[in-house]
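In this view, the complex is presented without one of its protein chains, the others remaining in place.
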Amino acid sequence: MIVDVGIIAAKAFLVLFMVLNLAGVLGWIERKGSALIQDRIGANRASILGFAGLGLVNTLIADPLKFLTKEDFIPPHGDKFLHTLAPCMAFFPALVTFAVIPFGDVLVLGDRAINLQVADLNFGILYIFAMASLSVYGIVIGAWASNNKFSLLGGVRGSAQMISYEVAMGLSAIGVLMVYGTLDLQEIARGQGTLIRDLLPDSLGFLKTNIGQLPAWGIFLQPLAFLLFFVAAIAETKRIPFDLPEGESELVAGYHVEYSGGKFLMFFAGEFAEIVTAAGLMTTLFFGGWQVPYLMRDGFHFPWWESWLLPHLAVAALQVAAFTLKVLFFCWLQILLRWTVPRFRYDQVMRLGWKMLLPLALVNVIVTAIVIVAVNR
Amino acid sequence: MVPLNYYLILGAVVFAIGVLGVIVRRDLIVVLMSIELMLNAVNLTFIAFARFLGSMAGQVAVFFVMAVAAAEAVIGLAIIISVFRHRQTLDPQEMQLLKW
Partner (left out) sequence: MTPSMMLFYVLGGLLVIASLMVVFLSSVVHSAMALVAALFLIAILFLTLHAPMVGVLQVLVYAGAIMVLFLFVIMLLNPAAVEPRRRFGWGFGIVASLLLAGALVAVMTNGEAPLDPVASTELFGSPETLAKSLFTDFVLPFEIASVLLLVTIIGAVVLAKRES
């Protein structure tokens, strides 16, 4: 009993540690990466004993210290309690969502099989959408408590955008749920280990030798859903190109204009943690999660070649490494997108969410249903 | 194991607090929020009975109560917006046109 609790606590600590660290590192990648894209040098002035470490010292040591030692300013007629509560409500969902994302298959230590996922809920995806819908409160309350018209405008725009794209995100994930037949994220990740040829009936035998060799990842089975989910997830995290709620050159930083110091750091870190969570969700639903192609629990089984058997710990380590690499790739992709694409206007954002993403997601669900019924016949 | 009566008492207390809010508060939005509180107390009672009698009908009932409560909150807020546009106030005491 105590050992079980200890294992869960260790997993939770590990995941929290990883997400928070990655949020910090992403801040650095953003600043240095944006500098490289824009052909400038970026932050490199802070240094310890002359060692500036490519801006690492600046972003990871000097910046947080600066934020934490600033004056805690609450606007004079603003709401004191809500002003302090809002950054917490913005930060909380980004962290707890990662509890159901599996970062590996089972790890067998002695006679104990540890499922590499903090909480194994059989309704994992619903939990993620529930927590994502709570993240609207940080914006709304932060905007209200600042007693500032720019802030309120940014907050109303931001929350309207977020609730619109929640619908599109949920509907685009339904296609994936239909294909894998479960709401449990660990089962979805495991289901992506089978090869496509095992899912096809014999009547489509001609496909079994070419595309049937691929593993049944979500991107191959649901490409449209991936595109819709990707766009909706970026809109949910309010990154450019959907960044109007915080529009730096238009709304003076929108809903967090009256925040400075530690509270702004929480909003900031919450946004980067949301990037990590969106990346984790995209890899789990569409890119196999921790799956390495053709790697089963006992080793590699190539369908056109022989098998390589590997010890269990090597398999587990490879899978966790694969998950980490995929998450890093999607984080990098979102940061790249931020510095490459211009910002949408607000009516364009609303039109995209309701008139383009939502009907496409519904069409995707219908087509998926038809294909599943036809293939299983 | 928590006995059933405890859940029923909790539901009754929250329901009564909601009724208090509807009677006493002079802001239509808070009245609507108290109605939501009453609906949730009823949901809690339904789920408690569903658990203790082993029947899924309680949970399906809660599902429908939630859908209807969502619809009612939307319409209630739309009505509040129209009323505010006409009367510039949200005080139920001011809306006495139907009183004799």
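The letters A and B name the chains in turn, as written, and every chain counts its residues from 1.
Following the convention adopted for this analysis, a residue touches a chain if its C-beta (ideal position, glycine included) is under 8 Å from a C-beta of that chain, and two chains touch if they have at least 3 such contacts.
Quick caveat, the model's predicted, so the values are computed rather than measured.
A.B. asks: To test your reading of the contact rule: which positions on subunit A touch the chain that is missing from view?
C.D. replies: 79, 81-82, 85, 121-123, 126-127, 129-131, 133-134, 136-137, 140-141, 143-144, 152, 155-156, 159-160, 163, 183
A.B. asks: Provide the residue numbers of subunit B that touch the chain removed from this figure.
C.D. replies: 1-10, 12-21, 23-27, 29-30, 32-34, 36-37, 40, 43-45, 47-54, 56-57, 59-60, 62-64, 66-71, 73-75, 77-82, 84-85, 90-91, 93
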